[in-house]
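Pasting in a structure now, in structure tokens, and then I'll have a few things to ask.
The other protein chains are all here in position, but one chain of the complex has been omitted.
Letters A, B and C mark the chains as written, and numbering starts fresh at 1 in each.
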Amino acid sequence: MSNVESVTQAEAPAADPAAAGAGGSEKPRSLAGDAWNDLKRNWIFWAASVLVVLVVMMAAFPGLFTSADPEYCSLSRQHAGPSGGAIFGYNFQGCDVYARTIYGARNSVLIGLFATIISGAIGLIIGMAAGYFGGWVDALLARGIDIVLGIPTLLAAIVLARRLSDSEDSGFWPVVITLGVLTWTTGARIMRSSVISAKSQDYVAAARMLGAGHARLMFRHILPNAAAPFVVVLTLLLGANIATEATLTFLGVGLRGNAISWGIDISTAAPYVREAAAPLVWPSVFLAATVLAFIMLGDAIRDAFDPRLR
Amino acid sequence: MRGHFPLKMAVGATAIMLLAAGCSGGGDDAGDEAFVVSIGIGEPQHLIPSNTTESNGAEVLAALYTPLVDFDANNNPVLVAAESIESPDNKVWTIKLKDGYTFHNGEKVTADNYINAWNHAAYGPNGMGGSYFFARIQGYDELNPKDPDGEDGPQKPPTPPTNKLSGLAKVDDLTFTVTLKEPFSGWRSVMGYTVFYPLPNAAWASDGVLKEDFEQAPIGNGPFKIKGKWEHDSKIEVEKYDAYPGEKPKIDGVLYKIYQDQQAQYADLSSGALDIVTQIPIENLASAPTDLGDRFKTSPNSVFQFVGFPTFLEQYSKVEVRKAISMAINRKEITDSIFRGSQTPATSFVSPAVAGYRENSCGEACTYDPAKAKAMYEAAGGPKQIKITYNVDGGHKAWVDATCNQLKTNLGVDCVGVGEPKFADLLTKVEKKEDVGLIRMGWLMDYPLMENYLGPLYGTGGSSNYYGYSNPEFDNLVKQGSAAKTPEEAIKIWQQAEDILARDMPVIPLRHGQNVFGHSERVKNVEVDKYTKVELLKLEPAS
Amino acid sequence: MTDIKAEIDVLPGLDSSARLLEVEDLRVEFRTQVGVAKAINGVNLHLDPGETLAILGESGCGKSVTAQAIMGILDSPPGFITGGSIRYRGVDLLTLPEEQRRRVRANHIAMIFQDALSALNPVFSVGFQLGELFRVHRGMSRQDAKRRAIELLDMVKIPAARQRVNDYPHQFSGGMRQRVMIAMALALDPKVLIADEPTTALDVTVQAQIMSLLAELQRERNMGLILITHDMGVVADVADRISVMYAGRVVEEAPVLDIYARPAHPYTKALLESIPRLDLKGQQLNVIKGLPPNLTRIPAGCAFHPRCGYAQSVCRADPPPQLFDVAAGRTARCHFWTEVAGDEPAVK
Partner (left out) sequence: MLDSQRTWEMFRYFVRRVLQGVLTFFGATFIVYALMFANQTDPLQTLAGERPLPENVRQALTERYHLDDPFIVQYGHYMRGLLTGDFGISLTNRSIKEMMEQAWPVTVRLALLAIVIAVLISVTSGIISGIRRGGPFDTVTLIITLILLALPIVVLAPLAQLFFGVQLKWFPATAGADPGVYQLLLPAAVLATLVMATEIRVTRASVAENLRSDYVRTARAKGLSKRRVIGVHVLRNSLIPVITLIGLDLGNLMAGAIVTEGVFNIPGVGFNLFRGIRTEDGPLVVGFVSILVIVFIVVNLVVDLLYAVLDPRIRYE
């Protein structure tokens, strides 16, 4: 009995990156390399990357995009149309909508990113541990999720905001932590159920028999196969977090003082939408485009790394 | 009759069901259908008169009860349930009741009903929110001994030696006397407030103890009686009380629909599911005149909006700094652009709703003059950053932000609006003497006297003087005015006191409120009084 | 029931004298975001009843795509059939309306997949998945379908079929699962069976059992069998003819014994030389150097030339070599087939 494929070694290029290039004169192919090759030629990936870079630039150097002062407002210009540099017109307080949208990126994007990273990390660890170890670990963690779900978001947000900040800071980190600490449950439960079904697969059993440790099993073998729905939840959570910041701020437990963010501007403009739509529309468009960029980026990367799509 | 009874009940039940389903129209087949007007309110905290100090409860109680006095257009007291209220020395007041008034359960209204209700209200352990109105009456202090809670933790408060005010005395069935601790010329007006309503004998479980569920279906002496019970968070219905001896209402009943949100009230008004909204939220003010046409109305009320300077903040201790800030605020621009004309600029320290109000008693300090303001501010060395702390649950963000923007532009300073979740949080910070900057304040009068602004807001230890203003000269004048022989005399002295305020600028007057209300096409003659209550007796069907 | 069966059997233009299966100049490409991959570039195959055709080649050469194209289960998009014909008893399957095409599947042409665990739906019992065929194609009731499912499990020699019919795929061993797959493929008595690496995932002993089961069932039913595999041992035992594929083309086709004796294409020869053999123990194995070409950038001329020891300039120039008749019923796609065939035979 002989086996052609075991010799030519071309089966399942993604299954074992190290072996893929054996005996070849071409450059060795690896999973990451293949993924990168795919991504390089994927216009969606590029469009999304450009958007993300643009938004990050906006957050880092708003001065590059506008020379106007977003805090200079005058009621005499209330809901005035576009003029000069204020290409989106003026809002209820007579502030430059364009300038505020540009400057709002910093708080919105950073809060969205950091909060999502925190809740992603907590969700990943707890969901992975619960799903992988099962038994009493799962019971303990799953009941912990139930408890967190039972705590009203508003209550926890108020308490956290009070405990975490004194009145002098901008309230940025309390918002990030509040959102991060309260929103990990979805990711955790999704991760847990994905891990439960992934760990019953044959390749996991095979890897375990080959003596792979817990960490290696979890992160090398199970995670890549369980990550898809988790990534979807996280990209959406990013958008939800940006929007939720507005709600917290409106209840007085979010950003303080004259902080500018898309969420704040969207909520402030909403009651006057019949009078002037632009102050509502533009920050919403920027927020939606940011979320879209991350969703597309997530999809493209996931597809590139998915061996089954080759 | 008997045979018809079940049928009538069935018809009534159907009507209730229709109402509950929000179907207010389409009753053509029932010829003489009751004309019920629906009014939007928030959930009252209580419906016991002496425990009702907020406007929702007061609105409902005004339908169920008749006050001793009401007020005319000039804010002078007019007798309603009282035949006469007399006092030779402004200290001992003799109140004679009109004959013929009955409670909705048929009980005759007597002096005892007032005395019992007031004793209950003033008795400390009952914890009635309006008890402090009785503090002027002799014997109040015995009913409210100090709680010994202190360093050693909570202790049981002592039981007061008596539960009767020594200042209340029955003369005959329809007459009783009130003895005050000190003479007060305005006492007649004070008694117009909600907490002074009488309670029927049926209200008492035992002497001085109210029945547990009395407030679920209060029995009053007013033009309307309650129909069914207080359906919490949902509705309160009242219907015409046929045996009412006073002016009869022109409508058959009122359905108070309970809302959690004013914008929801407006949405229902716009879609025809509600007849009257007494306060249209500012978010809807831009569209309301077009939405409602001539059914969009305004009337003056007694709300006074201002910001106070906590005295513990060093940076605002110079009167020039306070005046400069006041002069840098363009009140008109804010009332026009933010409030769309629903409020008016304030240039005095009391509301136009009271006799003795003078326009621009604040003088130059309340006149917009950015150039002079800046010069004055810089000369006085005002702080580089101004803070305005407000509670976010009252819709204050828009005008605070606008005010800040004006201060930034006009004074060249940094200005931040700091939102606290609730007013109580703001007060907590003030108590801890934190750097809150200017604090947002508002005041709605209880009775139409200048004193009701001057005492609580600016008097030393005044109940709402959270910023801690204290001027003995001012206190003295307020006291003198209260003790004056006639209201006219009192006003004169109180105006002198107000002039001191213009000199000291402990607060910056910003705006006077207005009732901005709207109604459906079903009703006419809709008016809202200075206490933000709908004038029920004037309401009429439109057709 | 017979009415339905009869109706299904009548395909318009079905000609029982025509060839069981004939694939001509089949072309398939995958249009992806990163470019067009030409997976199949003119494949010709034919199959008669009772015959076993083995398709051989490295992964990515187009074996499985060919099978999927014949079955009509190519994922489209991204896969598109851009040319050629697939005739079953004279009926061109590619021009059939979708509804008729669907009925050809399982009824006339059926398929067995490599990894039975993933090829079976994890959330339905095997009884459901077998019975489904009878319920959908034969309109049977649930009970009848289940009875037939048990019969099928018996047929493929699964012990205690009556009990196991309610079990789920993950509760079976690998061999048993593959038997379920075979039962599923043969449920409706197809005339053509395509087996795509049916034994790759199995233990050696189980492989033999499965192959002999397949052979036995094929004999009983006189089916045509297309065996896609890389297991030369299986090929030698079972196949009648072999088609060797490279870069979407058949590069050599021959009766099984001829190909072992004297391969006429350098690629076939290289495949044979790379088999580990007991008699050459201790010697270094001849591995084919390089990798199969990227299908979006197939080299001009003969696609195999970059890896070929015989390659000369003619091999690098278009058009690629045509099929040369090597012997009766034997073709090879190489300019130098005579040299290749003339060298020392790979297998003695």
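Note that in this section a residue touches a chain if its C-beta (ideal position, glycine included) is under 8 Å from a C-beta of that chain, and two chains touch if they have at least 3 such contacts.
What you see is a predicted model; the values in this text were computed from it and never measured.
**Q** Among the chains included here, which ones are touched by the excluded chain in the whole complex?
**A** Hidden chain, whole complex, touched shown chains: A, B, C.
**Q** Using the touch definition from the top, which of A:Gly81, A:Gly213 or A:Pro229 touches the missing chain?
**A** Per the contact definition at the top, the residue touching the missing chain is A:Pro229.
**Q** Among C:Thr95, C:Gln163, C:Gln312 or C:Thr338, which one is in touch with the chain left out?
**A** Missing-chain contact among the listed residues: C:Gln163.
**Q** Which listed residue (C:Ser59, C:Asn107 or C:Ser243) would be found touching the missing chain in the intact complex?
**A** Per the contact definition at the top, the residue touching the missing chain is C:Asn107.
**Q** Of the residues listed, B:Tyr132, B:Trp204, B:Phe312 or B:Tyr368, which one is in contact with the missing chain?
**A** B:Tyr132
**Q** Given the full complex, what residues of chain A touch the hidden partner chain?
**A** Answer for chain A: residues 134-135, 138-139, 142-143, 145-147, 149-156, 158-159, 162-163, 185-186, 189-190, 193-194, 196-197, 200, 228-229, 232-233, 235-237, 239-240, 243-244, 246-247, 250, 263, 266-267, 270-271, 273-274, 280, 284-285, 287-288, 291-292, 295, 308-309 touch the chain left out.
**Q** Residue by residue, what part of chain C touches the chain that was omitted?
**A** Given the touch definition above, chain C has residues 68, 71, 73, 75, 102-107, 110-111, 113, 115, 118-125, 132-133, 136-137, 163, 166-168, 170-171, 181, 184-185 touching the missing chain.
**Q** If the missing chain were put back, which residues of chain B would it touch?
**A** Touch with the absent chain occurs at residues 20-22, 43, 45-46, 53-54, 124-129, 131-132, 135, 144, 147, 149, 153-154, 156-157, 231-235, 257-261, 263-264, 267-268, 270-271, 273, 393, 421-425, 427-428, 441-442, 456, 463-464.
Everything below uses one rule, namely that only the chains that are shown with their structure count from here on.
**Q** Using mean CA coordinates as chain centres, what's the gap between chain A and chain C in Å?
**A** 44
**Q** Sort out for me which residues of chain A touch chain B in the complex.
**A** Contact set of chain A toward chain B: 71-76, 78, 92-95, 158, 167, 249-253, 256-258, 268, 271-272, 274-275.
**Q** Name, in rising order, each residue of chain B that touches chain A in their complex.
**A** Residues of chain B touching chain A: 263, 283-284, 286-287, 330, 333-334, 337-338, 391-393, 397-398, 401-402, 404-406, 408-409, 416-422, 425, 429, 434-435.
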